[in-house]
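See below for the structure under consideration.
Yeah, one chain of the complex is gone here, protein chain that is, but the others are all in their spots.
Here is chain A:
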Amino acid sequence: MTQTHSQRSSFIGRNPSVLYFLAALGLFTALVTVMSEAVGTGLVSTSFVKTLGKTLCLCLVAIAMDVVWGYCGILSLGHFAFFGIGGYAIGMWLMYARTEIIVADSLAGQTIPPTPQEISDAIGNQIFGVVGSSDFPLIWAFADSLWIQLAFVVLIPGALALIFGWLAFRSRVNGVYLSILTQAMTLALALYLFQNDSGLRGNNGLSGLQNIPGFADSGQDMVSIVFFLASALALALGYLFFAWITDSKLGNIIQAIRDDESRVRFLGYHVESYKLFVFTITAIVAGIAGALYYPQAGIINPAEIAPIASIYLAVWVAIGGRGRLYGAVIGAAVVSLLSSWFTGGGAPSIDLGVYTIHWVDWWLVLLGLSFVLITLFAPKGIGGLFDKLVRKS
């Protein structure tokens, strides 16, 4: 007779994977730190520290995706849009504050002190000159305040998810129709951002985000390790948060909604509220992950929000294993690191004599093939294979 975990009384007892995960993440973080250029031996390059930091953010958005899809059964193909919005929200402050410093420096030599209007115009010119404008659009009204932009990281994805989810769930849009609707949402957002008059520099996006205002003196090696550690902390907290949610009675309800939504209604639960809660809370976490990711990437542009990005997110979770948080982490880490290895020229080309396989061209084929194979032969993903090993031992 197999027994499920629910008879153990403590949180860790019921979720031993939390402990293993936090230990592994702590060990990994410590190792990277002592090998970094900033504070350690320099074995791990600054650019690779950034890649690893970005990967941790992708793992964070992947566990959010796992909760909304793997646990609650909502196949959202729009969560990367929330990730991007978080990046834009923080990117606006980063770009504004840094441009302000540059402008102040360049105007400092003048004999007549510049008026606030002159400073504002100069900053506007610097930021929006590239799209032929110098006026600040309304959405930049709070770009000078770090705290307000940080609040936007949480509030804008949250509000968008709340409104979108409320409209979709109350009309009982389900399954593939909901997926298509979320794709439409990301596409609409990306198309809007691509316009030059969107107020967010069109297809140029926001750039120079790796230069953190106020930290001009510390080099990128230090900035990278700080963001790496912050990303690791965010992932650890996100993992604990979602483990707590899925372990609670609400976790039971959302899994029940995934398996048989109408039955849950007849039990007296208002299914739409639960879906809306999960959709919104995961969108907020996606926004936070994006806000940590883009300063490490240095640039954000509308292509990041393209519908395909959200589909990749679902692919990571499927490959890693739905319905288990560590599965999402494994999927996001393995696939995104492999992806940058293959497409970044890391993988050696294979010369077949008549044809040379350049991985830049063939990586997507390989990814698609592994997705099909995993769906066919290991529907529970890499995480599912883990479960089998644990059960055998």
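Just so it is clear, contacts are C-beta pairs under 8 Å (C-beta built on N, C-alpha and C of every residue); 3 or more make two chains touch, one makes a residue touch a chain; residues count from 1.
By definition in this document, contacts and distances are computed from a predicted model.
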{"item": "UniProt protein name of the chain not shown, from \"Urea ABC transporter ATP-binding protein UrtD\", \"Alpha-amylase\", \"OsmC family protein\" or \"Peptidoglycan recognition protein family domain-containing protein\"", "value": "\"Urea ABC transporter ATP-binding protein UrtD\""}
{"item": "Per the touch definition above, residue among A:A256, A:A306 or A:I374 touching the missing chain", "value": "A:A256"}
{"item": "Residue among A:W147, A:F266, A:Y355 or A:F377 touching the omitted chain", "value": "A:F266"}
{"item": "Those residues of chain A which, in the complete complex, touch the missing chain", "value": "1-4, 6-7, 245, 248-250, 252-253, 255-256, 259-260, 262-271, 273-274, 277"}
